[in-house]
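Below is one structure, written out as structure tokens; the observations come after it.
Of the protein chains in this complex, one is absent; all others appear in place.
We call the chains A, B and C, going by the order they appear; numbering starts again at 1 in every chain.
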Amino acid sequence: MKKILNNPVDYVDEMLAGLTAAHPEFYRLAGETGRVVARAAPGKPGKVGIVTGGGSGHLPVFTGYVGAGLLDACAIGDVFASPSAEQMADAIRAADQGAGVIRLYGNYGGDIMNFDMAGELVEFDDIRCTTVILADDVASAPPAEAAKRRGVAGMVYAFKIAGAAAEAGHDLDEVTRIAQKAADACRSVGAALSPCTVPQAGKPTFQIGEDEMEMGMGIHGEPGVWRGKLRAADAIAGEMMDRLLADMPLASGDRVSIMVNSLGATPPEELYILYRIVKARLDAEGATTVMPLVGRYATSMEMTGVSFTLCKLDAELETYLTAPCDCAFWSVA
Amino acid sequence: MKKILNNPVDYVDEMLAGLTAAHPEFYRLAGETGRVVARAAPGKPGKVGIVTGGGSGHLPVFTGYVGAGLLDACAIGDVFASPSAEQMADAIRAADQGAGVIRLYGNYGGDIMNFDMAGELVEFDDIRCTTVILADDVASAPPAEAAKRRGVAGMVYAFKIAGAAAEAGHDLDEVTRIAQKAADACRSVGAALSPCTVPQAGKPTFQIGEDEMEMGMGIHGEPGVWRGKLRAADAIAGEMMDRLLADMPLASGDRVSIMVNSLGATPPEELYILYRIVKARLDAEGATTVMPLVGRYATSMEMTGVSFTLCKLDAELETYLTAPCDCAFWSVA
Amino acid sequence: MSLTVVELRSAIARLSEAMEREFDALNAADGALGDGDLGVTLKRGMRAISELSPGLPEDLGQALLACAQAFTKTSGSSYGTLMATGLMSMAKVLRGRTEVEASEVSTLIAGARDAMQARGKADLGGKTVLDSLDAMARATAGLTDSKAVAEAAATGAARAQAEMKGRIATIGRARIFGEKTIGMDDPGMLAMTAIAAAIAGT
Partner (left out) sequence: MSLTVVELRSAIARLSEAMEREFDALNAADGALGDGDLGVTLKRGMRAISELSPGLPEDLGQALLACAQAFTKTSGSSYGTLMATGLMSMAKVLRGRTEVEASEVSTLIAGARDAMQARGKADLGGKTVLDSLDAMARATAGLTDSKAVAEAAATGAARAQAEMKGRIATIGRARIFGEKTIGMDDPGMLAMTAIAAAIAGT
């Protein structure tokens, strides 16, 4: 994989400089650390703040989803590395509108420790924080150890739903309840065909044969459930749907949203080829598909591969999922 | 490059099946050929129709831009191959609301012959057609032979501006004039780092060293102006801006839009790293940047690389560029 | 000495057989200077025409129009569109007639050449199929025997291809290869040589 960059050490800071220069109507840098992006137009006073954070290299995740009806602020780490507790504390401060802040992020050890410590740091600012952790990757641990699962693209649904609930004016506990419900409603699985390169590491995150794929691989190249010959699109889509539905069975009449997401290099043409099978499978289950998301919502730079995320909806979740939102990467009218 | 597909022969038809299944609110298949996508909700009677067509493998170009304030219909060829005259004729018929149709497409021999022939075919349906051809790639021919230049991402600006002008209710000649003005206002240049694979060919469109890039390469792998060692992002951005500004100099006070476009695999992180330099350069020229477009607007599947498109605006073009539009890949509120 | 739909049908049979045979060679030639689909275009087009062949009407105009449409339906590539254009120009001339004299063939080819030139906006001498047709039209001028016409067309096409081989391609995808095209056959001329030979049955 070839990358267009300057000094690898500057990759993230230069990316943020360009992002904020391109979209001043959406994003501004906040805090002293230079690694916090907040809404250009802060949420209204008294609105519950939604903050996230994590490593860079996943655009639109995390930073991109700062915007109306979505996140209030985001702490940005180096590529695939957690931001520091200081940076997270800055993000929490930027997100707070006096009604407290939800820390909504993925299940990674470093991120958890830092967000916990950041919470202790902002206690001195009298900011009340709650936590909702995404652990939606079914390939990363069996149902019995669901709490150990990695957080992946399900985050996008949680950002959207929590953001809309906060916009609706609920208090911290209520928005936290809804955010947790959204997180619990998501299941994801990924399949990787080729790796990406972390700028400062300078070499691919993993090695794989020219004719191979790996089912269940994590977004940072974490080992998956099997590696073998690259299969046909319909077979890949079928197995991924099997894995999701085995973990979260659907009943006829259920309403769901599904995300068919590119890890980066895989083009939309191929996502739509997969979507035929995904939709047919959901129809066969008797489920109604609401607002399918096909595109690049949570990536790993130039990684080749896809992930599917199934989000089971109830009336409340559907209302907030379909509510308006606006950022440089996604807008719902 | 690895691709997720079934039988290569079905790549385009399966893509269209998935696209229309995912976004029935935007797209529907029209005509008998199965290769025409039209708006789900046709433009209002008496509106000038905007039709385009070209090879597949460039999403969102061409098909993706069918939508309100954009295109009315699109004829879809195999990957990197022109649609047939029959398919184009079907697209023209689907686009016509009784006020005539503009054929707005890129400067490729096959496409031109087929759109001309399609125009002759629909004469029998008494549909009046005009033609506006994009030839914005400055690297494909010197200014003296500007008419021989290939049409690339500038098309997106032309679609947007022509679409808004048609929506505003002007007649065929007026919308054609505005579309031609938009086409003439665009200059593009690309740089490629790695090729893509045409499904039915099964091999990369070109060979290139692991440490090489090619400046000015076309979106189908057409030879560029130089091939050499991969340069730093700032150097690449600087040279590309030099090439655009040499071809279309700016004066202090000019208003422009700029597109920093990924050819597919290059991630948004890297587009933003490039945008820093692009914006600084435009500022240095004394130009005002309006609605910069940073993302994947015109691609070549999984090709690694970028293109810049500079669109010089006057009051009229700016009005239509910033007018509302809505499709699955782009919406302006 | 006159030709009817009977001769057209047997020519179609020989042509489609030839295009199956030349499939790889034509794709390869076009692959070297373009997108490698020329064999596909001609094979698909001739297959469609073969299917129509038994049912082709006596009216040569109607018959050739059907052949032209077979190309516009099966291909969006330049050559298919040019073939359709050329066939359509012949169809217009022969509309309502069931017979055509061998002596008229030269004029028909010239008409096709002109229609295709109008369609593709390329000049003669540009190293394209137009140069093949131009040579074929000239080679067949004044001949009245159908066998002689067919053979003259075939040798004319072959000669033109050989003459142009040393030139630089100026049209279509080949253009961008510039100097590299010197010494390489133009795929479209190669195809027309094969077509003319197949019609002549040589």
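We take it that contacts are C-beta pairs under 8 Å (C-beta built on N, C-alpha and C of every residue); 3 or more make two chains touch, one makes a residue touch a chain.
As the structure is a computational prediction, the values presented were derived from the model and not from experiment.
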For the chain that's been dropped from view, list the shown partners it touches.
-> A
Hey, which of A:41, A:201 or A:235 is the one touching the hidden chain?
-> A:201
Identify the residue among A:223, A:286 or A:324 that touches the chain left out of the display.
-> A:223
Of the residues A:31, A:83, A:100 or A:295, which one touches the chain left out of the display?
-> A:83
Give the residue, chosen from A:20, A:114, A:176 or A:194, that touches the chain omitted from the document.
-> A:114
Touching residues on chain A - with respect to the absent chain = 77-78, 80-87, 109-110, 112-114, 116-117, 140, 148, 201, 218, 220, 222-223
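We take it that only the chains that are shown with their structure count from here on.
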Which integer distance in Å separates the CA centroid of chain A from that of chain C?
-> 57
Per the centroid of Cα atoms for each chain, what is the distance between chain A and chain B, given in Å?
-> 30
